[in-house]
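Some notes on the structure that comes next.
Complex shown without one protein chain; remaining protein chains in place.
Up next, subunit A:
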Amino acid sequence: MNSARDESLSLVLIGGSSGSFVIFEDIIKLLKNPVSFAVIFVLHRGKYSASVLPDLFKTKTDVHMSEPHHLDPITANSIYFALPDYHLLIGEDHRFYYDHNEPDFFSRPSIDATFISAALSGIPVKAAMLFTGSSQDGAEGMKLLAEKGFPTYVQNPEFAEFPRMPEEALLKYHQHNLLEEDKFYKTISDLLS
């Protein structure tokens, strides 16, 4: 079952909550087929959110997008979205795993759940980013990723629509790279090239 495993796989992790949707949309526009890594977006959404993100974003990029199924292999040149009401975990075997246990900080999906599992998976993380939101979620995961030596980027809270999420991440770990307002998309674009 592990034949799909690609040893050169790397991940780009992107997390956000309130106010992050538009940023996600702009990042997706930056992604052009082919990309040499897998991009995983975790956006806090309501439990009954019926919107299917790959459909909403389908005119923005030509890279394949999906809300993966449990046990689906993670492959490069793909964009993945965590579904509402489940935690999306990343396995050592390069597969996605869903988890339906308690929410973290009232959130399911939780950014921490995905980011921590990625940090422990042994799959290299090319970059992890955290944007606006009014929750503490993501701070633990970002810290662990940084401690594992992966590049971590946090939106400067000063210009975040909801500063709490990037602030909490910086409180927990001071040395995340800051994404500044004037070079925001330029920096992200360079990271994704």
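Simple rule for what comes next: a contact is a pair of C-beta atoms (placed from the backbone, for glycine too) under 8 Å apart; a residue touches a chain by one contact, two chains touch by 3 or more; residues count from 1.
The rule is simple: contacts and distances are computed from a predicted model.
Among "XdhC family protein", "2-oxoglutarate ferredoxin oxidoreductase subunit alpha", "Glycerol acyltransferase" or "Chemotaxis protein CheR", go ahead and choose the protein name stored in UniProt for the chain not displayed.
"Chemotaxis protein CheR"
Consider the whole complex, including the chain that is not shown, and state which of A:8, A:59, A:101 or A:193 touches that chain.
A:101
Give the residue, chosen from A:19, A:91 or A:157, that touches the chain omitted from the document.
Once the missing chain is taken into account, the touching residue is A:91.
Which residues does subunit A use to touch the chain missing from this display?
That gives, for subunit A, the contact residues 1, 48, 69-71, 83, 85-87, 89-92, 97-102, 112-113, 116-117, 119-122, 140, 144.
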